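One chain of protein is taken out of this complex; the other chains stay put.
Read from first to last, the chains carry the letters A and B; within each, the first residue is number 1.
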Amino acid sequence: MKKQTFIPWIFLLPFLISLSLFFVYASMRALMLSFTNYNLFNDYTFIGIENYKALFRDSNFLFALRNTVFYAFFVTIVQTFFALVLAALLNIKIRGINFFRAGFYLPSVTSSVVITVIFLWLFQRRGMVNFILSRMQALIPSVLTLILIIAAVQTLLVLLEKRRGMPVKILELPLLITSMLIAGLAVTALNSFGIIPIPEFEEINTIWLNTRESFMGIPRPLWAIIIQNIFTTIPTLMLIFLAGLQDVPPVLYEAARIDGAGPYLQFRYITIPSIRPVLFLVLTLSLIGTLQMFDQVAIYGDAVPLQSVITLAYYVYNRMFPGGTLPQVGMASAAAMFLAVITIAAVILQRLLIKSEADR
Amino acid sequence: MTDLQNPDTRAELNFLARRRWARVGVVYVLYLLFMLVFLSPLLFSVVSSFKTNPLDYPPTLKTPQLNPLNWIAAGKLGKAAGGGVWTGGAEPGNEFTFSINYFIEDIENLQEPEFTIPRRKPGAGLAAVKVPTYAADHLGISEIEETRREPYLLESLSGTAVEYTITVTYPEGDGPLLERVPLDILASTELIYLSSTLPASRLERRGRVASFDHIAPGVVGFAFYNYRRVFDETESLSTGRNLFVAWFGNSLFVAIARVVLNLAFASMAGYALARYSFKGRYLLFFIVIASQVIPSQVTFISNYLVLRDGVFGITRLFGVKSLLNTLAGVIVGGAGASAMVESAKVFIMKQFFESLPKETEEAAFIDGAGHFRTFFSVMLPMARPALGAVTILTFQGAWNDFFWPMIVLTSPEDIRTLPIGILYFRQIYGAAGDWGLILSGAVMSAVPVVVLYVVFQKYFLQGLSFGGTKG
Partner (left out) sequence: MRKLLLFGIVLLFAGFGLTAAGQAESVQQDEPVVIRIQGYGGQDPAIVVRLLNEVIGADLEKDNIKLVYEPIEGDYNAGLYNSLSAGTAGDILYVPVETAPGIIATGQIQPLNGLIDTTPFIDSLIEAYTINGDIFGIPKDFNTLVLYYNMDLFDEAGVEYPTDNETWSSLARKAEAISALGSDMYGIAFQPSYDRFGAFTFGAGWTPFDSQGKTNLMDPAFVSTFTWYTDLIKSGAAVMPSDLGQGWTGGAFATEQVGMALEGAWMIGFLNNDAPNIPFESALLPAADDGTKGNFLYTVAYGINRQTENLDAAVKVLAALTSEKAQQFILEEGLAIPSRKSLADNPYFKNDSREARANKAVFVGSSTGNVLGYQFGNVGTDWMTPINTAIVTVAAGEVSVQEALQAAQREIDEMMK
């Protein structure tokens, strides 16, 4: 590495200017403004920690705090978990992986605006989501029968193979495929003879958007955003994990299997440790991203009650450009400081957790 | 070897082979299945964006606009009306026929329906501003003719199907090209609508009125009706520019400018960080990392004010009062740090330069090349893969950027970028439940990145490891 005092600064100049003006100065100024009563139009004065106190009297802020924290942790955990499981499930070297990769990554290429507008449409009262729920409900009897038949046929086949002395497992794949095919045919037949009728399906008219209903204490419109986000992020995360997993030498799994480790133990002691760096990266990025969720709230807009989906990021914007009253830049800044502290704390906390896990 | 002769061993080998094959098969099926599930919202919305009303219930993939039989009918109508097979419309000196089929249970109650060409504006929102040429002022409708009558079974009701036909005439003369020919057909409640030359855009008044937006559309005019509306119905009130085209241009300008600036500045900064040691290097690292963790909601407040009041007065020298509502403001400023040299891109370049062997540079130095010659003529050409990734990632980020442009670009309407424009569509047309226009606008806005993605897939997937998750 070359020691230079002058040259590197020339290279860095544009970056330094923009970084210091639009980041360092901006952060300091936001901190300063959080102690003022600035409203974009007045000559402000310093008012101490009044803004911070006022935040905790503002019900919108408290809603935003709850929504943000729940959203960030729930979405991060759930999407990471499912992506990991999916990646483990699909971790086999196959031809044509590039085609699938291209498909899985597509939702991440399009903008959050496009995706959110599409989901807003899917979540309409007479939209696709309710339609699918209605259909699934109508198919419950058939699905239950299907599962029963699969179980029965599978048991039968496994017993037969056992008799031939084969080392067969309960969920032996070739047999499972056979049982599924048989069960599928059987249920179709039963349906068409009317033995298990497909009932007139009852319309589910769940209102996802403009409602104050909640589920597990979390407003339903926020669940809609959660579903949207998990659904569109899983494929991307899965690809990241898959890339990590395919670098793990198969010998490790082979050895584990010989030592008698089941799928869970393999997952726990080979899969997880070998992709720890990737996992850390993904968790960090997810946390930072979800804590700052803004686009979805802005696009859902007046289609949902503000309190049910407001996040800290949106709260800051909303204080900066509120509708009914004068802007409150001071409160916006104070809330932004709050968001910054939470973000930093979350990243540090999660770093510590991963570390202690590694030390064990 | 001898074991293979043993029938038991062979059976077991077969068994294990079967297990492997089954596993591969299952993985393929799972891949396909999951891909279908995850892409279904996108695919379904693309198909539905063609529908007159994408909120039709129950939702189905059957879209009249994508049915070739309707294309043929639409093309014939467009040709007969004089506007042409593809784009349609009516021109003077042409006439064409249009039929509708009804079911009636008791033929005794049969009453002729009423055909009218309504004086209707092309829609709500911005389209209502334009004063259209009304087809009703130019076209004539012939006497109604009953062209067919036959027994018909509707579900379990037996009755009669009746077909009525009219001829629409556009007399000779110097009338304008009519871009839209709407038609309303009002029938008594006994008549149940079955079908018509083109499917009805909607049934109104509890099924009594079959309403058609355009009965001489041509193939493209029919299939891409919503897409055409995106262009026809969005015009800036102040400048008369087409909004969608303006937004598209703005997005392109911002994206290209950001790509160029990031390529230049990020590679320089990345090189300095990778190859030089200097005082404050660690502090700088710390700040760069912090700039990626601190939420953009912290910095946008000051950045907004900086743009509003002029960048320390420098911009005023150029006669610019405020950088708000300018594309330059979007490019120069930024919600996180600056959009013209992003910390993440600096990181990519730094990592890449670190991976290059030092010998090449040293050779260049020995040859007497200065620091900047070395950088521009030796290092940069070698950095092509990283520059490719930076180009693609910056373009994608800029094209999809939402928060910062939303702060900067508020008025007039034609200064927005596409994502802000789609939000605007959502606000205007979402309240009226007009999802056809919103979805087709959204689909079109995604086309450039998707095309880019298909072509430069490699770079996108490289970018995955740098930061593939979104909020």
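One rule holds for everything that comes next: a residue touches a chain if its C-beta (ideal position, glycine included) is under 8 Å from a C-beta of that chain, and two chains touch if they have at least 3 such contacts.
None of these values were measured; they are calculated from a predicted model.
Which of B:Thr60, B:Gln111, B:Ser142 or B:Ser238 touches the hidden chain is settled by the complete complex: it is B:Ser238.
Only one of A:Ser20, A:Asn91, A:Asn191 or A:Thr211 touches the absent chain when the whole complex is considered: A:Thr211.
For chain A, the residues touching the chain absent from view are 10, 13-14, 39-41, 57, 59, 124-126, 207, 209-213, 301-303, 305, 307, 321-327. Contacts to the hidden chain, counted on chain B, fall at residues 55, 118, 120-121, 123-124, 126, 128-129, 131, 184, 204-206, 208-209, 211, 237-238, 257, 260-261, 264-265, 308, 315, 318-328, 331-332, 340, 372, 410-413, 423-424, 427-428, 430-433.
Note that only the chains that are shown with their structure count from here on.
Inter-chain spacing, taken between the CA centroids of chain A and chain B, is 24 Å. Put simply, chain B touches chain A in their complex at residues 8, 11-12, 15, 18-19, 21-28, 30-32, 34-35, 38-39, 41-42, 44-45, 48, 54-55, 57-59, 264-266, 268-269, 271-273, 275-279, 284, 287-288, 290-306, 311, 333-334, 336-338, 340-341, 343, 346, 371-372, 375, 396, 399-400, 402-403, 406-407, 419, 422-423, 426-427, 430-431, 435, 438-439, 442-443, 445-446, 449-450, 453-454, 457, 460-461, 464-465, 467-471.
Listing the residues of chain A that touch chain B in their complex gives 1-5, 7-12, 14-16, 18-19, 21-27, 29-30, 33, 86, 89-90, 92, 94, 98, 100-115, 117-122, 124, 126-128, 131, 161, 164-168, 172-174, 177, 229, 231-237, 239-240, 243, 281-282, 285-286, 288-296, 298-299, 301-303, 312-313, 316-317, 320, 329, 332-333, 335-337, 339-340, 343-344, 347.
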